[in-house]
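A single protein chain has been removed from this complex, and every other one stays in its place.
Letters are used for the chains, namely A, B and C, taken in the order the chains are written, and counting of residues starts over at 1 for each.
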Amino acid sequence: MTNFVPTPTVPAPDIVRCAYMEIVVTDLARSRAFYVDVLGLHVTEEDENNIYLRSLEEFIHHNLVLRKGPVAAVAAFAYRVKSPAEVDAAEAYYRELGCRVERRKDGFTKGIGDSVRVEDPLGFPYEFFYEAEHVERLTQRYDLYSAGELVRLDHFNQVTPDVPKGRAYLEDLGFRVSEDIKDSDGVTYAAWMHRKQTVHDTALTGGNGPRMHHVAFATHEKHNIIQICDKLGALRISDRIERGPGRHGVSNAFYLYILDPDGHRIEIYTQDYYTGDPDNPTITWDVHDNQRRDWWGNPVVPSWYTEASLVLDLDGNPQPVIEREEKSEMAVTVGADGFSYTRKPDDAAAGKDPVGFKLGAQV
Amino acid sequence: MTNFVPTPTVPAPDIVRCAYMEIVVTDLARSRAFYVDVLGLHVTEEDENNIYLRSLEEFIHHNLVLRKGPVAAVAAFAYRVKSPAEVDAAEAYYRELGCRVERRKDGFTKGIGDSVRVEDPLGFPYEFFYEAEHVERLTQRYDLYSAGELVRLDHFNQVTPDVPKGRAYLEDLGFRVSEDIKDSDGVTYAAWMHRKQTVHDTALTGGNGPRMHHVAFATHEKHNIIQICDKLGALRISDRIERGPGRHGVSNAFYLYILDPDGHRIEIYTQDYYTGDPDNPTITWDVHDNQRRDWWGNPVVPSWYTEASLVLDLDGNPQPVIEREEKSEMAVTVGADGFSYTRKPDDAAAGKDPVGFKLGAQV
Amino acid sequence: MTNFVPTPTVPAPDIVRCAYMEIVVTDLARSRAFYVDVLGLHVTEEDENNIYLRSLEEFIHHNLVLRKGPVAAVAAFAYRVKSPAEVDAAEAYYRELGCRVERRKDGFTKGIGDSVRVEDPLGFPYEFFYEAEHVERLTQRYDLYSAGELVRLDHFNQVTPDVPKGRAYLEDLGFRVSEDIKDSDGVTYAAWMHRKQTVHDTALTGGNGPRMHHVAFATHEKHNIIQICDKLGALRISDRIERGPGRHGVSNAFYLYILDPDGHRIEIYTQDYYTGDPDNPTITWDVHDNQRRDWWGNPVVPSWYTEASLVLDLDGNPQPVIEREEKSEMAVTVGADGFSYTRKPDDAAAGKDPVGFKLGAQV
Partner (left out) sequence: MTNFVPTPTVPAPDIVRCAYMEIVVTDLARSRAFYVDVLGLHVTEEDENNIYLRSLEEFIHHNLVLRKGPVAAVAAFAYRVKSPAEVDAAEAYYRELGCRVERRKDGFTKGIGDSVRVEDPLGFPYEFFYEAEHVERLTQRYDLYSAGELVRLDHFNQVTPDVPKGRAYLEDLGFRVSEDIKDSDGVTYAAWMHRKQTVHDTALTGGNGPRMHHVAFATHEKHNIIQICDKLGALRISDRIERGPGRHGVSNAFYLYILDPDGHRIEIYTQDYYTGDPDNPTITWDVHDNQRRDWWGNPVVPSWYTEASLVLDLDGNPQPVIEREEKSEMAVTVGADGFSYTRKPDDAAAGKDPVGFKLGAQV
């Protein structure tokens, strides 16, 4: 039975958006080659152990920190809050929740000021900060614009065993749900949650966790994503393309999933939709709808369901991974069971086609 | 042992380009819904039994004829020749080859004049014509331009058991090879052959044949192809997407394969390259190169290798299908044998990565 | 001397975004042909005197109301507020300002509930509402997706004589400035102001006013805007293209300005940037920077500076137009005075090129 996180009595911090992720990589030069030379992220600053990267249209110091370390993992999911006082609010909030909390007036990374990091109730290392060094926003530096340019950090995605529990916790924290995947038994498989006016700042994917599923960067147009695939092909590292490109059912975005040298998953993402109205309609997808994860019905590869990155506690040790107890999306949708559909049965009855299902048993 | 087609002593007809395909469909209304309402081809003319369709930039009567019939099959692969006299040349050429030949001064389909149809040495129904009714070229009719607009017939693709035999026959007929797929034992798996200045007017795919693998239409840009996928999703017929979208290794084109209501395969294709120079370099791909069919290493679905449309003889009966005797591309590349590679072994040795291979065992 | 609008003591209403514009058109059928047949906006509802239109991704009843009337003008700039209570807040706010205010529990247009309309201190008819009928959001209806699809209402643009006065008033109302155009004498020529997380919900353009400069709809990608031009060409109404397409300096968006049958100006717009952070950097452009209005230095046509639509008071009569007293952007930048530059003088001094200026004296 789900053991929900209590709702604190103090107000939640006012979160603006997902702002950066800090990841530990095992070979800094190799990761630099991937993120800078292949993906074209812009180096704000770097030293022997850290590289601070930002997307084209970012004006704060970084969206991604690569930190050299022995075990590939995620050190922080960092959110920007609305004012310096909201960092205090975050600290108070998590203290009331009984979480382990660490406050650093000078920040945990370069370019970021007063911050609080917590081990949150789901086991994730969350950070909240307001102060950030402003750097050149490269928006109109078309002299630097590559054919596959990444222009914005879009969202995080977290794997957690109990999605309803995580969702309620994040709703308390001020996130709103834009879309989710459920079944007729009431099982929730995933939920997308936002603060800024897009489909999400983070999403919860049901599975063994806490783990980081992916971090996503946005491009301007679809051809930019295709170019990234083409470039990976030219470099003969197309095996780093894990899934896609495709069109998501959930979010409607055009997407691609690739794997960095440590297996950290990066999504490239473009053109979801505006969610800023208070009554923005929440979309619930049936887990058996074959177009929910890929609007074209292309199969999801198993690794996408099973693989994810470890996350660290505040001492830098990997958090233990707890198994999901509820049904797994992969188990209920993939394979010969025929549970998924392209058309709803009654559409099919009315029309000419049988219930369609593009079986992905491709090899 | 290959039994090559003899080279005629009379000159080959001077072929300009692939011009149209006539296909038999079992439910004309259903096929009309697919080709006109979904794909947006333009109806030049139609009656109870036939629909004549053209792409946006075509100025002759049609690129595709849908003919109602009991068995889904292909009735003709039609090429346009350079002048009326070249129809005579075609007739003489195939008569010398001992093929069955039929000449019709008024054409086999509406909108086309004096034509010759043959049962060619590989068993395919080939047509050659010059005279064609000119119709409005819709190039600048942007008021009719749909988001997934098909602008040109690009090529045919034929399945034949013996690719070297077919290739030699087509070279005699004046086609030039732009690309092919081979292995180190000298087996040829496929060849791309052109008359116009693109990668192909037709291709030979090694397999049980004669059968029609696909017919391809071109779009202007990549997003047009993505829109076709999105529309199939919106109509809840995404199970008609068989493979793609993706980037071909061979031809470098961006592609998509879809299936019409009878299972005839249609490719949507854009941005291959100019091949008009006499010494245009022929590209040979290793059958074990995992990027040859999809530059991003995405797996080819088995149905794409095994399924194809029957072709008709001049009496309208399906040609018997002969089995390929040589190794099949699917057998040598798909599965757990590890024969395919993303990087060449020595690149891998020199570099950091092992020989990569994105196993498509997805379900 | 500027006579600033006093800041009310009651809180400003919490505005979410620009939501719809109501315009009066003189020939409803002709306007329908333009907005529905040419531009492809979706009809939610229509009757003899009104057409309610929405963009693809909208879920409230409409983004544009065409109302039949004797004089082409704008009847309302309507903003959505965060809750029903904020309509009360709006009413109180404008009553304290001494503005004429009208409250209608059933709304001023179909599909919208409790609303307040005001004659604001700058003379514009502003509306505030929360209640709105939800309609089908067509986001994934790719079967309806046209090649030039308009997906979102993006912003309004208002002509007003005194930009600093208008800006201070809108800042009091909770808008934040993303960009502006000034000169070294401190004259402000224009300002862009937002509530949602884009560059603007409305902008102020210095000139004779109150008048409506334009209303803007967003597309997904740049090619969608090009298609709109191509279609206007195909329909032989290319003279409705007033300016563009081009890349804005301000906002960085790709843009096009067209004129409806009454001369109301519509902008088509794509790909500005995220402005949701509290310290989003404000960009000030020099009025003499030749790339501020068009990043490529293409000249602004004079009509774009001088023409605009009348706005109505709450009785439906056109508001009188007051002349701007300060310098006009057109006068200081267009012509032979050589005040504008492509490169700053010192860049030019250091480099090889003289101060560039692409004189638009083209005919």
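One rule holds for everything that comes next: a contact is a pair of C-beta atoms (placed from the backbone, for glycine too) under 8 Å apart; a residue touches a chain by one contact, two chains touch by 3 or more.
What you see is a predicted model, and the numbers here were worked out from it, not measured in a lab.
Interface note: of A:S146, A:T282 or A:T306, the residue touching the hidden chain in the full complex is A:S146.
In the complete complex, the residue from C:I226, C:V250 or C:V311 that touches the missing chain is C:I226. Residue in contact with the omitted chain (choice from B:Q271, B:S303 or B:S328): B:Q271.
One of B:K68, B:R104, B:K182 or B:H220 touches the chain omitted from the figure, and that residue is B:H220. Touching residues on subunit A toward the chain that is not drawn are 140-147, 149, 221, 223, 227, 230-231, 233-235. Take subunit C: the residues that touch the chain left off the picture are 30, 221-223, 226, 229-230, 232-233, 236-239, 241, 245, 247, 249, 254, 290-291, 295-302, 334-335, 342-344, 347, 352-353, 356-363.
Residues of subunit B that touch the chain left out of view are 16-17, 57, 59-60, 80, 82-83, 134, 137, 139-140, 152, 196-197, 220-222, 249, 252, 271, 273-274, 276-281, 295.
Criterion: only the chains that are shown with their structure count from here on.
When every chain is represented by the mean of its C-alpha atoms, the one lying closest to the mean of all protein C-alpha atoms is A. Of all residue numbers seen at the subunit A-subunit B contact, over half occur in both copies; the interface is built from largely matching residues.
Rounded to a multiple of 5, the Cα-based rotation taking subunit B onto subunit C is 180 degrees.
For the pair subunit A and subunit C, the distance between mean C-alpha positions equals 34 Å. The centroid of the Cα atoms in subunit A and the matching centroid in subunit B are 41 Å apart. Chain contacts: subunit A has residues 221-222, 249, 295 touching two or more partner chains.
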